[in-house]
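Every protein chain but one is kept in place in this view of the complex.
Order of writing sets the labels: A and B. Residues in every chain begin at 1.
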Amino acid sequence: MAGFQFFLEVLVGGLLSGVMYALVALGFVLIYKASGVFNFAQGAMVFFAALSFVGFMELGAPFWLALPITIGLMALLGLGIERFVLRPLVNQHEITLLMATIGLTFVIEGVAQLVWGVEVRRLDLGIKDQPLPWLADNAGLFISQIDIFAAVVAAILVATLSLVFSRTKVGRALRAVADDHAAALSIGIPLKRIWALVWAISGVVALVAGMLWGARSGVQFALVFVALKALPVLIIGGFTSVPGVIVAGLIVGAAEKLAEVYIGPSVGGGIESWFPYVLAILFLLVRPEGLFGEKIIRRV
Amino acid sequence: MFNVGIGRTLRGLMAAAVVAGVSLAPSLAQAQAKEQYFGIPSYRVGAFAAGGSGFFGGIIDYLQYVNMKEGGVNGVQMVWAECETEYNAARGVECYQRLLKRGDQQMHIFEPLATPIAYGVLNRVDDDKVVLTQYGYGRSDAADGRVFPWVFSTMTSYWSQISAKLNWIATKEGGVANLKGKKIAHLYLDSAFGREPLPVMRRLAKDWGFELIEIPVAAPGIEQQAQWLRVRQERPDWITLWGFGAGMNSTAITSAARTNFPREKMVGVWWAGSEEDVLPAGEAAKGYFAAANVPSGKNFPLVQDIEKVVYGAGKGNLSDPKRIGNIYWNRGVTAGIFWIEAVRNGQRIANKRGQTLNGDEMRAGFEALDLTPARLKALGIEGMLPSFKLSCSDHEGSGSVKIIQWDGAKWNIVTPDWVSSDRKMIREMVEESAAKYAVEQKITPRKC
Partner (left out) sequence: MFYREAGQFRTSYGQDSQIFPLRQDRFAMLALLAVAVVVIPYIASDYWLRALLIPWLIFSLVALGQNILTGYAGQLSLGSAGFMAVGAFACYNFMLRVDGMPFLVAVVLSGLCAAGVGIAFGLPSLRIRGLYLAVATLAAQFFIVWALDKFGWFKNNDPSGVITAQPIVILGYAFNTAQEKYLIVLAIVAGLALLAKNMARGATGRAWMAVRDMDVAAEVMGLPLMRTKLQAFAISSFYCGVGGALFAFAYLGTVEPSAFTIDLSFRILFMIIIGGVGTILGSFLGAGFILLLPIFLSVLFHAVFGQTVDASLISAVELIVFGALIIIFLIVEPHGLARMWQLTKERLRLWPFPH
């Protein structure tokens, strides 16, 4: 196989993987942007969302019914989290909030396994995980249809969210809350409603990510670990930037795959586990708040 | 002030509760005489729960079956207690300690179905007189019973399995000579488990003349783009898939479909050969081969009888009875069979029919495991296990597997006869490795 063609395939494959990571990272960014909380439970939410969706379908609901039910469920979950976990902890140190979301992870994982059971399930989105025929035949490139679909969905999602944040009133309120809670309160922005909204949206984003990952790898507990893949994306992109998440996702995905294919064999392979993190450190040394993150101004 | 009040009360309650609760631990219901107690370190939540619930469910169902159908072994009822390990070494060690004693009885067989937990208790089983079984995983060199008197790798260790698989691949290619110049890729989870078969593969690559390509996958393996692009580049003739967890396994199969790699050229390890592993891959898994130390299926008289007797009475352990006959459950049933046979043998050898066995007697019973074809037929599992015999020095027994193939709905047995490993070569490697371990740990191998 021609060297350059192979390189192209690795690159494109990596970019598409990166999109998948970015989808998961998106949920983190939304919550961090609006409430300053690092939602450790995002991975568990992805798992729970996908599991519930498949669970409802198994109970007999068709696709177009199960989807809104699950969206509603995730929104409810988000509201519940905001009301029972975040509101009592509202002014605490960020480490306390992190710990609370970790406790939340256990609760969500436990509930998911309690309600839906531990069997592995298939998620069929109706899109085959096969290479696009015309690309395969004409250019010899094997790019899966699901990956392309995921990229399109991610692009739409990011575009929508970016527009919401920059053009709509709600978006502006979200940004105001992220900037300074007290100031936002003082001009009359309903803080609790905004937070509830953000958590609900984040739950829906988790559902989208869960459905796409579930279609690729099956709906089972390992979905929780996709969150680990999203962390380097968050660092490189900055915790507070929606477009940054996509750019960073592309960078992480491409770099990771290229490194594994070209550098991996000479050190024994398997470097995907740490390479994105080392890459993230290198980025941070140049820009400590990530590529698109807000510059933190420290006053003495 | 309010916070302090609540906080103190809460703390006091918790402290009292911890003390009360943990002191409950040793005082679980007193075991009666005429009972044989087993501790079951199961994992029913977490990433591997699907397999765990099937396997441990199978064991419990068989123990229940023996109790119900035959009134126990010579009148000795089987009793057991479970403990959740979450496939975690620290929890597993704590479960081992907690399950060890129950009243005046002690457990004498420990099967954690988890490599980290098996390693965590490896050093204690000698002193505690507990038979540690590694059913198809763990240290391959534990097959040498002289260096590992209390550890059993019944049946079929990783080395034996890969040897048998390569033997089968050779027959598919028309003979060992035809393998010369071919490429076999080993796609494995980048861990000790994944690397375990490499010594055997490297040796056979040299002896038989095929090229071995090693492709590691970083845990958890739900993302294998880079690895499969390498497969595309190298174009191997066969892939041995050594994955663990449905995420990695189903992703490997779907990735094979995406890169148009024929699934009929993929042979998975048994941790990559269960229903849970292939179900998420859907259509893509058709034609995929795996090795099985115990095939799936309900067309074994014993399986049907368990369903009738145990599940008929509503005492089945699986919450979803559709999983009866699945691979992990069948494997669990055979593990239960080993335990019961050990008890039977132990009672016979120590002349303690109808009495509880101690550690040495249980081990003697386990070492006397002799599953002849006649015995397999009498147990109702003809075809489910190969015929094998354990001994003081051979703690593995078999080394044979059956190759199964997924047809989209179920596993079909492709090799009606058992595919054997190269027992002589494997035994040589086992003894060499065990001897090195004995020297390093200053163990004097026992005489057999």
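In the analysis below, contacts are C-beta pairs under 8 Å (C-beta built on N, C-alpha and C of every residue); 3 or more make two chains touch, one makes a residue touch a chain.
Given the structure is predicted, the values throughout are model-derived calculations rather than measurements.
Among the displayed chains, contact with the absent chain in the complete complex occurs for A, B.
Within the complete assembly, B:138 is the residue of B:72, B:138 or B:399 that touches the hidden chain. When the omitted chain is restored, the residue from A:194, A:222, A:235 or A:248 that touches it is A:235. Across A:89, A:127 or A:141, the single residue that touches the chain missing here is A:89.
Residue in contact with the omitted chain (choice from B:63, B:78 or B:93): B:93. The chain not shown here is touched by just one of A:104, A:143, A:204 or A:223, and that residue is A:104.
One chain is missing from the display, and on chain A it is touched by residues 38, 84-85, 88-89, 92-96, 98-100, 102-111, 113-114, 117-118, 228, 231-232, 234-235, 239, 267-268, 270-271, 273-274, 277-278, 280-281, 284-285, 288-290, 296, 298, 300. Contact residues of chain B toward the unshown chain are 3-4, 6-8, 10-11, 17-18, 21-22, 24-26, 28, 42-45, 49, 53, 56, 81-84, 86, 88-91, 93-94, 96-98, 100-101, 115-116, 119-120, 122-124, 138-141, 190-192, 195-196, 199, 218-219, 317, 319, 433, 437, 440-441.
The definition used in the following text is that only the chains that are shown with their structure count from here on.
Chain B has its Cα centroid 35 Å from the Cα centroid of chain A. Every residue of chain B that touches chain A in the complex is listed here, in rising order: 44-50, 53, 190, 214-220, 222-223, 225-227, 229-230, 232-233, 245-248, 250-251, 254, 257-260, 276-277, 279-282, 284, 319-320, 323. Chain A meets chain B in the complex at residues 1, 6, 9-10, 13-14, 16-17, 20, 109-110, 113, 117-124, 129-131, 136, 142, 144, 213, 216-226, 229, 256-257, 260-261, 264-265, 268-273.
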